[in-house]
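Working notes, beginning with the structure itself.
All protein chains of the complex are present and in place, except for one that has been dropped.
To keep things simple, chains are lettered A, B and C as they appear, and every chain counts its residues starting from 1.
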Amino acid sequence: MNGMKIVTIGGGSSYTPELIEGFIKRYSELPVSEIWLVDIETGSEKLEIVGQLAKRMIEKAGLPINVFLTTDRRLALKDADFVTTQMRIGSIDARILDEKIPLKYDVIGQETNGPGGLFKGLRTIPVILDICRDMEELCPDAWLINFTNPAGMVTEAVLRYSKITKVVGLCNVPIGMKMHIAKTLNVESGRIHIDFAGLNHMVFGLRVYLDGKDKTADVIDKLTAGEKQMSMQNIASLEWEPQFLKALQAIPCPYHRYYYKTREMLQQEKEEAAVKGCRGEVVKQLELDLFELYKDPDLSIKPPQLEKRGGAFYSDAACSLIHSIYNNKGDIQTVNVQNKGAITGLPYESAVEVDCIITQDGPKPLAMGELPVAVNGLVQQIKSFERMAAEAAVTGSYETALLAMTINPLVPSDRVAKQILDEMLEAHKEHLPQFFKEASYR
Amino acid sequence: MNGMKIVTIGGGSSYTPELIEGFIKRYSELPVSEIWLVDIETGSEKLEIVGQLAKRMIEKAGLPINVFLTTDRRLALKDADFVTTQMRIGSIDARILDEKIPLKYDVIGQETNGPGGLFKGLRTIPVILDICRDMEELCPDAWLINFTNPAGMVTEAVLRYSKITKVVGLCNVPIGMKMHIAKTLNVESGRIHIDFAGLNHMVFGLRVYLDGKDKTADVIDKLTAGEKQMSMQNIASLEWEPQFLKALQAIPCPYHRYYYKTREMLQQEKEEAAVKGCRGEVVKQLELDLFELYKDPDLSIKPPQLEKRGGAFYSDAACSLIHSIYNNKGDIQTVNVQNKGAITGLPYESAVEVDCIITQDGPKPLAMGELPVAVNGLVQQIKSFERMAAEAAVTGSYETALLAMTINPLVPSDRVAKQILDEMLEAHKEHLPQFFKEASYR
Amino acid sequence: MNGMKIVTIGGGSSYTPELIEGFIKRYSELPVSEIWLVDIETGSEKLEIVGQLAKRMIEKAGLPINVFLTTDRRLALKDADFVTTQMRIGSIDARILDEKIPLKYDVIGQETNGPGGLFKGLRTIPVILDICRDMEELCPDAWLINFTNPAGMVTEAVLRYSKITKVVGLCNVPIGMKMHIAKTLNVESGRIHIDFAGLNHMVFGLRVYLDGKDKTADVIDKLTAGEKQMSMQNIASLEWEPQFLKALQAIPCPYHRYYYKTREMLQQEKEEAAVKGCRGEVVKQLELDLFELYKDPDLSIKPPQLEKRGGAFYSDAACSLIHSIYNNKGDIQTVNVQNKGAITGLPYESAVEVDCIITQDGPKPLAMGELPVAVNGLVQQIKSFERMAAEAAVTGSYETALLAMTINPLVPSDRVAKQILDEMLEAHKEHLPQFFKEASYR
Partner (left out) sequence: MNGMKIVTIGGGSSYTPELIEGFIKRYSELPVSEIWLVDIETGSEKLEIVGQLAKRMIEKAGLPINVFLTTDRRLALKDADFVTTQMRIGSIDARILDEKIPLKYDVIGQETNGPGGLFKGLRTIPVILDICRDMEELCPDAWLINFTNPAGMVTEAVLRYSKITKVVGLCNVPIGMKMHIAKTLNVESGRIHIDFAGLNHMVFGLRVYLDGKDKTADVIDKLTAGEKQMSMQNIASLEWEPQFLKALQAIPCPYHRYYYKTREMLQQEKEEAAVKGCRGEVVKQLELDLFELYKDPDLSIKPPQLEKRGGAFYSDAACSLIHSIYNNKGDIQTVNVQNKGAITGLPYESAVEVDCIITQDGPKPLAMGELPVAVNGLVQQIKSFERMAAEAAVTGSYETALLAMTINPLVPSDRVAKQILDEMLEAHKEHLPQFFKEASYR
């Protein structure tokens, strides 16, 4: 028996069927023999539901893949070939807090940006570093494919604070942008190439090519002339000022709205929260509905309803990446890796999101040169924030966390930062043991 | 006759008496023979008033310095040794617009930061570049000592868009911080050295030394334990969150409040504007009062009331710099010069504010290495803004100006940026010919 | 009629049949409609001979490609799609001087390295820059594919001293190394990938992959355990010290022997020159033989004897590159392009030889990160030399040429540099007008 062993941490996630579908589709070129879905005790029920669906899907496909469900992470990791991580520390309830608390202070409440992103990082990074320590011991040659958000901050932390070097952070934003731009140009997405550079959820399409010809100006023209601009399920779709986009000479990603449209996005968030609840609350209901569907013993495919979740394509992107690594495919994918000079001016050791050739030896970034002047400043600021956030997550230093919060461009002052920090630390206390090692921490 | 020829553009400024006093004090080591005060036609009356005061001051001091008053800039520049610039395009009324218009949109209105700083740059840079062209022709060996704000953006523009390389941008913030910290430590300021690095109005005291011993931690302790923090005449003196300052491990400058306390500063500005008018309006009255004083034919000293203006020490800093250059003094002053690698990560060709050895060959920056991670992001963002602003000032491109406005961290969105931009362009139309070359500009 | 127009400067070269064969082989995917072979007056006879062979080859292949022979370069360049350059200023006789004069001074005499390489650059660069000026005017969208040596120095000069940005420098060394290593591992070369980084004729194979797996250590083991090391027709095949190669942890190119085996290479050169003449003399005879063959009206293929020339695969590499650009192929080729941060520590604007993805928008370098410490020094030194050489070629400054010669690592002193420089300037006077603008130049 010598097929590949895949381990998925957070295997009880509602996204797992997409992952399973991805492996089924690619089986002829990607001979997976074992998929281990791992989750924690409190996720056992969901793990069971989604795990059974996974088994039915594979059975239907008639493939010799064994699916294992377990809460014993170390058992699962032993001799793994690829480890994917898609967990959510504190589950959806923690996300709802990440979104709601900042809003009280008139600050954007968002899962991967601003105070919410910081706290998601503070909760997630120690767990990821724990996994890394296990991997060093149990499967030192495995690749860690992380699509747990905030993926950039998490990849930064792995690169700086663990010994794991075979790590890739993954996001569905670049692939979504590519598909949207293909649609804008009314062509198949395979004919499009985009030079992507930046950070996770802070990536810019620097140039767009159609069959190798530079069409950036055309795309910007279309986007400022009434074509629908890209958004995502979880992001309000406010449109850019045409002259701003023309001057930028690059395609922003949907998350850039939080930075270049802060006021309007906040306004919209507040209105939506008042009417239908924050995004986390909406998602929580979606999740319940999905799991109801998953329970159906007659269901043996990925249900179409899953695509309504914001993370669509994430799991498929992971399969695609694993496929290209395993087969030394040499195609270009946009992933989070060590910079190594690919983006001039960002730290050599830091994680960046950039076009890479995918080989069996891992992703190799293309040299993107200098970012446009207007873009460099914001990217640098988010990198500063990510580095301080990762440091705070590792050290559990209250002061460092306050500094990270204050320098985040969505937070309007050190005072507000402190207020939000204090309330969020208290609210997430259970999942932030590093900040509560001593009786009084400040 | 071979003393030095000093030319002061904007000679009708209320600050001129401080400059004159500075030259008088240093005469034994700085043999000035001619001071040319230059102003524009509409400033003739003020030029006459302040010029006569200057003459009385020199006469009283009994020094053989000739003071010339003129509106013919080219005549003045011929064979100058040092050219200082302290003009205000559009006078105080333009400043009042810079402060008031943004406030209408709930955005900080400030002379050198945010939209106000951008517009001051857009008005000033073309005039400075004009002066540079004259200098190339009329006094190619002269030093340009610029203390016209925004001094960093102006220096950036001179370095990138003129052939003048002998340029220094000057600010009174570092010297003010040094004096304040000396007071905090209760010692003479001569015993203090601070490693300053950053940009103009965005400078950080990275380390503080007393007699060469690192006292940074002590200073931060004092500043977070009730000691009054530094402010300036024109900046509300809100205090830093103690843990923020401790985590920062550097001393911010007073202007950093706009960035790290944006919400509270805006609130304060709005309240003050409602009660006593914006700072420009206050200053306008102060200026009227000062000129009334200056008219007094019995006045032959710099009147003490001048120190209430925010720019105190600016002119003295200029004299001190000229003195050190002329005498090849080799002391350390904090000025704006080409980076040349002094601050790692900022562009080699850009203007930075940094400690320099002052020699007859000009200021030579000290190598400061990397900025602290938490600080680097904001500094990079302001440098991106300054570069786009300088480009907009030179090209008169509406789109570039919109981009500069949008990426400024004090501006909350592209939409608000456009609204403010449109109103301010219209308001300052007279002093922004580069944006109105054609009938319709957008 | 809308196929592609190819222009080959130096079309009378003996290599032209390989180029023609390359276009014939690829015709189905590379629809060339016109090939213009351009040469200078004194090369008319060779142009006619090789041109007629080209026509016979195409006729035999039955393809609708028109071959034009001309000495009117501007006529040829009009609306070209690709311009290849393969000329030799001063012909083989100049090369013989480049090789023989340094030997008199006990210094390596080589076509592209040391004093010979410098002089080949000094003669070639002004002509290439002239071609660039013509291209700007006559075919501004064309690609310049340069395989005239010294290709790195020439590409550097084009990047720094012309307005042409669509330039690629080409060399057959990387492809030769790949084939040699494939042979060493006894596998097909298509399964091998090598991370190449460095400069032209100064490129290192940093890592070798077989089907994506890192096999660098294995390759080094084989190369130090008796396997034949790679050489070329024009380079003596001395073997590396095994421990040196192991410590280097990279695969040097054949030309590195001049730098890491200077003494033995010089000894060998001297012996060979005494016995059978220098390489140029050998080649001169080979060329005569080839042209005799080419004259045969029955010959309508590339004769196998051509492969004995050192430049084998050069022309095929050019066709392959043109093919990948035209078809936006996205494969990896190792070419000379602007660095743009691809190799950390080398100038951003300089030419480097590095793996690139080949797209219709041109080659995009992969980020290679830092060179190994031991390798960086020599690469930097050659880049310094290339930059000074390019400057000397453009300015015609005797002093700059002397400086370039002295800092070349193969030249043992400033005194010897001056002696060689003086003799070579005199010998090549006819092709170095820039150095003889005035009656006396030193």
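The rule is short, and it goes like this: contacts are C-beta pairs under 8 Å (C-beta built on N, C-alpha and C of every residue); 3 or more make two chains touch, one makes a residue touch a chain.
It should be emphasised that the depicted structure is a prediction, and the values quoted were computed from it without experimental measurement.
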- Message: Just to confirm, in the complete assembly, which displayed chains does the hidden chain contact?
- Response: B, C
- Query: Of B:S33, B:T359, B:T395 or B:Q434, which sits in contact with the chain we cannot see?
  - Reply: B:T359
- Looking at B:S237, B:Q305 or B:T344, which residue reaches the missing chain? B:T344
- Only one of C:R133, C:R415 or C:K429 touches the unshown chain, namely C:R415
- chain C residues touching the omitted chain (full complex): 240-241, 243-244, 246-248, 260-264, 345, 373-378, 380-385, 387-388, 397-400, 402-404, 406-407, 409, 412-418, 442
- Task: Over the whole complex, note the residues of chain B touching the chain we left out.
- Result: 193, 195, 207, 209, 211-214, 328, 330, 332, 339-344, 348, 357, 359-361, 364-370
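Everything that follows uses one rule, which is that only the chains that are shown with their structure count from here on.
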- argmin over chains of |mean CA - global mean CA| returns A
- Length of the line joining the C-alpha centres of chain A and chain C, rounded to whole Å: 46
- Query: Centre to centre, by mean C-alpha position, how many angstrom separate chain B and chain C?
  - Reply: 54
- chain A, residues touching no fewer than two other chains: none
